[in-house]
Structures are given as C-alpha cells and as structure tokens.
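One chain of protein is taken out of this complex; the other chains stay put.
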C-alpha cells in the first residue's frame, strides 16, 4: 500500500516524462527481482530486510549517525556497520554462485588492469553486486557506490562493503532526497575525480551530466546495463550531447540469451508452481509471442508435458513455432480451451476483456513479457467482476456466474514477482560490466568515439569463456592452420557481427 | 521441536513395533504432504492453521464445548462451527481441482449407489477429502469421520462438513487420547452400525478389529489407501484373521502412475527451486535409481537441460536408462563432478560419507525415494562437520576446508517437504476410494472373499475415464466388430491383468 | 506376383485353420523383416539375394548336388559351399553388432553349460542367427538347423555355417516340399536324438510332435520365440498334450521393450523418410493407439517437431497420453487436418473408408501395429479410386477429384516393410534364446513341469546385463546390508514379478 505509493511517487519524480519507457523496464520494476539471499530468508534477519520495512531498533537517519569501520574508515554512509560480519557471510556465499568474477580476479594475476581507474557506481546493492564491486577493487579500481533503487539495498551487505574499504552510500528505505544525496556523495569527494561510470538505470549518469558537466566531459567511459539507461544514452547521442564513449552491455549476446531465453526457461515453471501449484502435464497453454522469451517458456513447458499453442504477429517467428512442433493460432481461437495464458510479446492489450469473458473457469493468466501492459487489466476493474486475493501475487477474478480467472502478479512480470533470477544470470551481467569497464579504460585512444557501443564480440566471447568452467566445459583451440583456413585469429572473435547464435 | 517430538511420540504409540514400515510410508510423514489450500496461505487464517500452532483465542477443549449447526445438529466435535463459511469457500475451490468427483456425482444421476451404506472414515481432513466425503453422501451414504493425523485437520473445513450434516470428529492439534476418542465416537453411536470402512493408515481398522470384533465381522468391506495400512491388512489376511473383503486402492494402476511417475516429474523441479533457486541448465545431476520415481525426475530435469547420470542396481532398468539417452554409472564414478545428487531407490545408505567426502563444494543432495534412509545422515553427524541451517529445509554441511554440501529436508522426501502434491493426484486417489466403496457395497455375494483385493481393472479404467474431461480428451469407442475381434467387451476391461502400461 | 502367391500358398498349407492368428504375426510376414547385411547390399551378391529371385548360375536342386566342406564333412544341404568365405565375413561383421553373445561365450570361460545338449533349430538363417548358432556350439551344444522361412535364408551364411561344422539344411527359395524335407533332415539323423528345440513359428515343434511323438516326449525343453508358435504351445498345453516344458521367450521384459517401444521409436521415422521423404517439423500426425508401439512412435515424432494427436480406446492409456502432453481425440475429429495417420492398435478397421474420404490430399497412412487389418484396404479397392504405385511400398490412391492419399506398404507393418530391425534387437532376442536353452537344459528336475513358462526374471536381468557393456554402462552392486534391507539377493532378481518397468 504505502510502500507502493512511495515507489510510484519517486519514480514519477525521477523519470517524469519517460513514463512509457519505464513501463518497459525489465530489471527495475521493484525490490523483488533480486536473487534470493541468505539474509532474506534467514529468520533472524528477515525483519530488517523485509520489503519496505524499516528496522524498529534504529530509527535515526544514517546521515546523522557517525560510524567507523574496524580500521577507522568513515567515508561511507550505511544503516549499521555492525551488520558487516553477516553481510560478509552472504558475500562469501554469493561468490560461490559467481565463479566467473573469481576467475577474472585469478586470471588477472598480479596485474591490475584497472589501476588508476576511479569508478563511481549506482546499482542494486546486494551480495551479488558486492562481488562485482570487490572484483573491480581487486583489479585496481577505486570505487564509490550508491544504490539505484531506494528499497533494494541489503543493509548487511552494504556494511560489509564499507568494512572492506569501499565508500558506499546506501540503505534500504531511502527517501527521494536521500537517494540523490547518496549519489552526490559518491560523485563529489575530496581528492576524487571519477573517470568511469557504472550505471543501472541512468540516474547517476544524468546527475553527473546535469550537475557536474565538466567532470562528465573528462570521463573515460560509461557502462550502462538497463534498457532505460541505454535509451537515455542513445537520446543524448542523437542530440549530439554525449561527449563520452558509452558501452551498452544490455545487448551483448551472452547477456541477452541469458536474460531472455534461458532465464525464462528456468523461471516460468517456478513462477507458476509457487503461486498456483498447478500441474503441467496435459495442460493446454497459450503462449502469446514466440521471441526469445516465448521460446524459453515453450521449451520448459514442453518438457513437463503441456500442450502448447502459440500466437504470433510475425510470420517468421510463427514459422519457427510450427517447425518446433507448436500449433500457431490466434488467441480468439484458443482461448476457449486454455488452461493457462502466458504473454511474452512486449506489446499491449494482448489479452483483452473479450478474451477474459470467453475463458473457462480456473484459467491462469500471467505475463512474462517486457511490460505490464500486455494484459488489459483496466477492462477487469469493473463493478460486476469481483477480485479476491487468495495468496500474495494471486488474484481470483470472479464473474457473476461464479467463473474464476486466476491472475498472477496483477499482470506484472511473473518471473520477477514470483520467482528468482538465477545467480548465473547475475554472474553473466556482472562479468560483462567488469569487462566493459576494463575495455573502456584500457582502449587505445581513438578506438571509441563519443557514441554508444555494443560490447566487442571478443569481450562477449570472453564473458562466455569465464562461465564455462562451471560446466566443466572445455573448448577446442584452433590450430594455426585452421585459423588461417577460416581467416580468423586463433583467439577469436570467431564469428562475424551478423551471426545469429 | 515440540511438535515433532509429539508427533514421534504418538506414532510410537500407534505403531509400536512397526517402526520400520513406518519409515517407508510415502504419504503420512507429517502434516506437510497436503495440497496448498486457501486457508494455509490466506493471511487472516494463517495463524490458526499453521503447523502445530493452536489458536490462542479459544483454548477450551472441543469435547467440552457444546456446538450446534445452523440446523440444530450437534452430533459432531470440531474446533469452531463458526468457521464453516470459510471452510465452505475452500471446499468450493477444491471442487474445481477435483472434477472427477463432481462427474461421478453427476453420472450417478438420481441413483444412489451407496444408499444404505454407512461409511466410517479416517483420513486427513482437508478441503480435498471434504469433497470426497460429500460425494459419498451425495451418492447415498451416511458418513461419520475422524482424522488420521493429529496435526493435519483444517478446522474450517471440518466446520463446514459439520454444518453440512456430516458427523465429523476432528481438530488440529489433537492429543493422542483425543485421537482415539474421536475414532471411537465415529464407530459407536446410537442407531448406527457402520458397514464400510474408508481408512488411511489402518488405525481405524485396527481399532474396530480390536475393540468392536462383532461389528468388524459384519462389515461389507474395507478400503485402505496407505502402504502401512495395506501391510497390516496383508498380515491380518496371512494370519487368517481378515474376515472381511478389503480393497487395496494404493496399487491401482492409475494411482500408482500418478503417485510416482507423474507426481515426481511435476514436483522435483519445484522442490529444488523453492529451496535452492538452482539453475538446471547444464547442471550435472546424478539420479540414483531409475524406477518410476527416477524416470519422472529424469524426464523433468532433461526438459530443463540438465546433464543426467543414472545409477542402477537392476540391469533391466539400467538398460532402459541407456536407451532413454542417460549414462549409467556408479555413484563413485560420478560423484566428483555432480552438481546434484537425487536418491530415488527405496534403498538405504545409497549416499554415504565416502561419497560426501568426494563431492564438490555446492553440491545439492536430496531424496525423492520412499524412505529417509537413502542418505546416510548419521555419518554426517560428526564433530568436524558443521551444520548450518540457511533456510527452512535447507542445511549447509561445512567441511573443515570450507567445502559446503547443501542437504535438503534432512534427507526426508523432498516433494512432500518442500513442494506440494498436485490436486490432480488427490483427485485420482479420492475417485479410486469412492469407486472401491461402491464396488464393495454393490458386489454380488461371493465376488469378494475374506481377502485383500486390487481394484478391478474396469474400475481402474473408470477412474481414468473420470479424469479425461479435464484434458478435453475423447476416447474412441470400439465397434461391436472390433470388440469381437479383440475378444473383449466394448466397455472394457481393455487389457489383460499382466499388461505393462 | 508369383512370389507372393507362393508365399500365400505355403502359408495356407502350413497354418491351415489358423489364418487369424497368422495375421497377427509380427515377425514372419515375409522375407523383409531381416536386418540389413553386407550381402544384401553388396552389388555382387545382390541378384542372388534379391527377394524371390533364384540365381541363374546354378539351377540344380541342392538335394541333388553333393557338396563337401574343406574338412570333408557332408552332413548338410545348402546352395553352394563355395560361398562360405563371403558368409564368414558377414558373420564376423554381425558379431560386432551382437556383443552380448560374444560376452556370453567369454563369461562361460572354459565351461560348457550346453555340453551334451543336442539342439534342433528352425529359424531365419542370417548372419545374426549364425552368431547365435555358433554361440550354442561354443557353449557345448551339437546343433542341426533348418530355415523357418522359404525365402529368408542367406545362402552364403548357410555355407559358412556348414563349413564351420554345423549341419544346416536351408537355402533361399525352397519349395514347400523342400521346407519339410529340410526339417526332417534336422530331426532324424544317424546317432542323433535332439533333446532341445529352438523354434521360431512352431513348425519344427509341430513336425516333431506329429511325426516323432516318442522323440517329443524325451525332450528337455522347447524354446519358442514367435507369437504364433507360443499361441500353439498354449493351445497344446490347454489340451493337456504338452508333455515338455516350453519357454516363451517372446514375452520376456527385455525383449518386449525392445521389440515394441524402442524398436518402433527407432524405425518409425526411418520407414516414413525412406518411403516418402516427408518433413516432420510441424506436421499434424494422428497416432492411433498409445500402447508401447504408439508410445515409441510418439516419442520419436515429438523429437522431430511433429504435432501429435492420439486416439485411444483404453482410458488409462488415454490418460497417459494426456500427461505426456498429447491431445487425445477420436480419429473422426482429427482426420480433417491430419498430415499423417499411423495405426498402432492391434485392432481391425481402425482407419475406414469414411476416414479416407475426409482426409486432405497428400495425407500419408501407414501401419505400425500388429496386423495388416488395421487399415480397411478392402474399402479402397473400388472402381472410382485409382491406385498408382509411385515407388516400391508407396501407393497413391487417387480420388475422382484428384485428391491423393499416400498408402505405405499396403497397410502391412511399416517397420518391417520399409525399414530395418536394429541388430541390437536381434541381439536381445538371440541372447534370450540362448539363456532359455541353458536354463531348460540345466534346471534341476522338477523346476519346470509340462507347461509354458516365461523366462525367469533373473535370466531376463542377465540378458539385460549382457547388453550394458555396449553402452559403457556400469550397474551398482548392492552391499550385503542393502540386500538384506530390501529382502532380496545381492545378485537379483531385483523386482517382484508384478513390477511394471
């Protein structure tokens, strides 16, 4: 209730006229997309980390509370430095799920590819991002960090980061003023001039662009992960105002495949089971959209014996669905017999009231796509229909004749609302971010101009290679003769840019 | 803590020297195997239904509290009749997940195949069993009912049953004395002589056998669902003391397939995700045992891209695994690279300390088999290993060198502990029970002697047919000519008894 | 033409009043069910082995042509002893595809479990059966052998067997008189009294039963592989005339699974591709029947992206199809959109003229079931429909409006007519036969009475174990403690008889 209102309000302030883009945001829809962590489930710490709650033990604003690490450092602002040992434990566990960053540290050996780099960062602050931040530090960077979301900070992790020497300014439940105050503290400090930005959402970038224009011009580069942030960068670039090279890490091949195809394949069953305990065998499921997300959902559902129907707008994707053994129909044709409807289109009003009116009782409706507009909820907010919240994230919408439709997460992203993001996906993202920073920092002059770049294919391949040891996978090395035959380097990149993986 | 001790104690009393059989029980290991229901998750009723808790509002023993239904009935004993409306809502929802029983009611039409039947029952009392009980009543039976487990009763459901006219004696948190008192109240009542038993666990049967021997002899039949109860019946039969026909509904084809193959296929992923958020793609999983349970687990894991290895003792099952594309190895061979080990053997000490010592850090170990002995836990209870409970049902066992093995549900059944049983499975069981009662009650004299019987194949087929409408499935009817060609009746049974489905 | 007439004639003679049973024969429908062999495809021998042809080079009847092996043996009658080296090459290659028999020889070590056994055999004479016969000899048996089919003998193989010392009486293209003459020569010989029969079809058994009754009574046992032969044995047994123990090897678990589920899974795609070059992706296929054969077909088709519909009579199998993700419909519902119809029912007239009339043009119809009656061909032999043979085994049936239905193998078994049986399946059968002979020969008096027996489960398991090395599969050995816990022997049998694999 209040939490959500606050969330809405601050977003309105931050993004003002960008409402529409915000709706498409995959990663920032709220505090839930984060990976499960020890502290979230551990009973003793649950209350202090619960969504939106503020620990009752300590109500004084962090800004007013002087704290010190065991080594006497004070250049940070967090909830409670005493939580550091617990946060360290979480970071330790998170490291096990993100071996790629540990390999990166090891492969660097004694070298410090980020020696001299001064990174100002603004991301979620969780055990996983802590592993990233400490990796940057291990590679030689100096870091100052703020949170990109007012609710998502894990306080114990922030404490452990501070205790470890990172200047972090973040706590769970910041006000909007706190939010900008923290960012400013990261940017402006004595004897500190950042030369790299790592951003997730574009708020930090925008702040520096607007408030510290001279500093902005001196940056060596920006690394941005979110769709919104990238949208903003492209707008800046178009307007001729982007005077720094920026790296779009969102659209790297590896990240895209993991964020969409594999991540959705892993989470669709989980999201449905946790909310509805539905049995999949023999269920008739309509999957709207057969892009990467739809392909992932269909693959998982097929594995458990669902009967799948696909709706598609694009005949090429439709033909792929056919060849993959799925019937392609219109939603109107399939709605009558559907046990579940899953939207994965990125479009709006894909499921309308007309469809709802023709569903059978018990039909489950949910959204795995890129926006909460896919299901036309407005049409369901009418007086003759009753909404009954039966569990968190599960509403029964009841027709006058007793028919019930089961709506999940009020049409928001099911996998972010009712499931977890595998730490492997976070690992891919974090490794991509680290490599993008290294590339921008070390690139010879002239390689990157004042534009938005995709991660070089070789870096993309390197991110992939960092994750292969988790699977005991061994790639084959080209012989000189073979490399020559193919006309490529032995060490990659192995494919032309237009290659479709 | 106390709850589990109480549980252990009463079981000791009930089953005294049958400890070992109890360990093999698939369905009664505690209050958790029950399907998710509205009341369990609905915030307003959670506390009153939470495991082992006793509502604080009303501490007086139900026996001492006179209650009355709206129609003035008093022949029942439950927690609180005022909860009836809420329980009714749950039963209404449960009906939607168990259409087979609703079809059974409808197909009976005006006929009352159980007219004159007096059924005394002892089962879990949940929304799902309520649908069964009310189906029996709708088919003409008079029913009196007790709970087979002191913790599993959903009080609101019991209230709704009572309000509906069923004489139910059960509440959550009975003492052992309460337990037997309730059973006795079901058996002995004025102008009531039961002629059919529906039992789950054998306690009711044993009580009548011992305390009401003359009544026992007059019964038309017993329907028993649990492995333990059936074991007891076979022992009675061997000893020549079973003077009533009994129906073993546990081993019907339909129920077996759903309890093992399909149920495990549905729940293995869910159990692992809810507890560990593990990503399945590319994970190396050793599945110990390739019976129905192992086959179900492998099918589900393959669908999500796991790399599966199977261990088997039986060369026939091993050969099946080979032909299904799975590598058959010994656990010793595979343990070093395993990301997960899942036991499905029904055997003991399948995973030993020696195996644990060779696992890689992060390896997940769990049990889907028929007993909690598959994993040798005793060997892990040594001083050099540290156990760390990171979430409910999840322990990290930590080696001196920091290696962690993730143990789920302390080696108990993962799908019962950390997942839910799909209501479809409960529906199959309930329909099988109802049909078994109808068969025993209506069978011509002499069809059943004083022995334990399997459900007749035709009934088994009928249970299956009751579930086909949920899938919009249409079976084909044989022509007379075809039936003659095959030498069977048009209406089944369609297969010889030895047929392997 | 003439060939088929001859085939029909001799069958009429052999089986006279058993026409109907013959129709159900899975393995003896003609000369095609055999596995591909070198000689069949090698250009130089093709003509001499082509179906029904008789080599022009040598027209004198084998009976009249005295032949001698290199060691001077003459007790055999075959086409041409000079072909022996080529036949030996084929046997060598066949041995590589049947390692189970080679393992059996090796495991026997110096022991001769069949020492003293005198086996008279009547089977197809091919490179694969040659490996079996020579295995029996290696295990100590004396063997005399005839062919069970007048067309299927591979002459070069027969020559190699003779050269190796086996008394074989068989050639390709026997007349009916030849057929019985060969059998008689195997049974009756100087200083030879067979004590074991290995039969495939029952002709040899019937011959001995009728013509040599005193010899019949002295047999230690009969091993029979074919459905027809087993049907005859059960009839004999029912009539009280079976005075010898007989082993039904057809119904062993291992053989059944391989003959049905796995064999059909392997061959359905192959049979369809070789005849029609059809693309499977997205094709709508109706599979009639979801027993083992239908399950195998569906599994293979699903793997290549077909959209599968199942028709079923039995609600239990129908429910399995549902849970496996297949829509269960009636043929009438699905026929309009079907691209292929595959019958796997064992029933008659499953596809009728009414269905044919409603098919779309181009629909492919074929049979994988147990008889050629599944498709009602008679209804298609009418004047308004034109049959056009477009390739061997492929007919286009053309409707007056130009619609074409593609009928394969004239409704006979597709996998036997248009595909090959994997040598692995033949290996399973051969190993089962060898073990059955060993068991019957070595069983202590009284273990087998005058009845028809299934292969003991332990033997069944042993057959399976012989095939595991081909898959590098390693079974796990039970510890003493585990065996005791399960109440079974460490060495099996591991499952009760009623176990469903």
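Lettered A, B and C in written order, each chain numbered from 1.
Everything that follows uses one rule, which is that a residue touches a chain if its C-beta (ideal position, glycine included) is under 8 Å from a C-beta of that chain, and two chains touch if they have at least 3 such contacts.
Worth saying up front: this structure is predicted, and the values here are computed from it rather than measured.
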Please pick, from C:361, C:378 or C:442, the residue that touches the omitted chain in the full complex.
C:361
Residue of B:110, B:240, B:325 or B:446 touching the missing chain in the full complex:
B:325
From the listed residues A:93, A:243, A:443 or A:478, report the one that touches the chain absent from this view.
A:478
Would you mind spotting which of A:333, A:357 or A:451 touches the chain that isn't drawn?
A:333
If the hidden chain were put back, which residues of chain B would touch it?
281-282, 302, 304-307, 322-327
So which bits of chain C touch the chain we can't see?
35-36, 38, 41-42, 96, 262, 265-266, 269-270, 273-274, 277-282, 284, 299-300, 302-305, 337, 361-362, 390-392, 404, 419-420, 422-425, 470-473
Interface residues of chain A toward the undisplayed chain are 253-254, 256-257, 262, 292, 311-323, 327-331, 333, 346-350, 373, 460-462, 464-465, 467-468, 471-479, 481-482, 485-486, 492, 494-495, 500-501
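Here, only the chains that are shown with their structure count from here on.
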Distance from chain C to chain A - Cα centre to Cα centre, in angstrom:
58
Chain centre separation (chain B, chain C; CA means) in Å
43
Please list all residues of chain B that touch 2 or more other chains.
262, 471-473
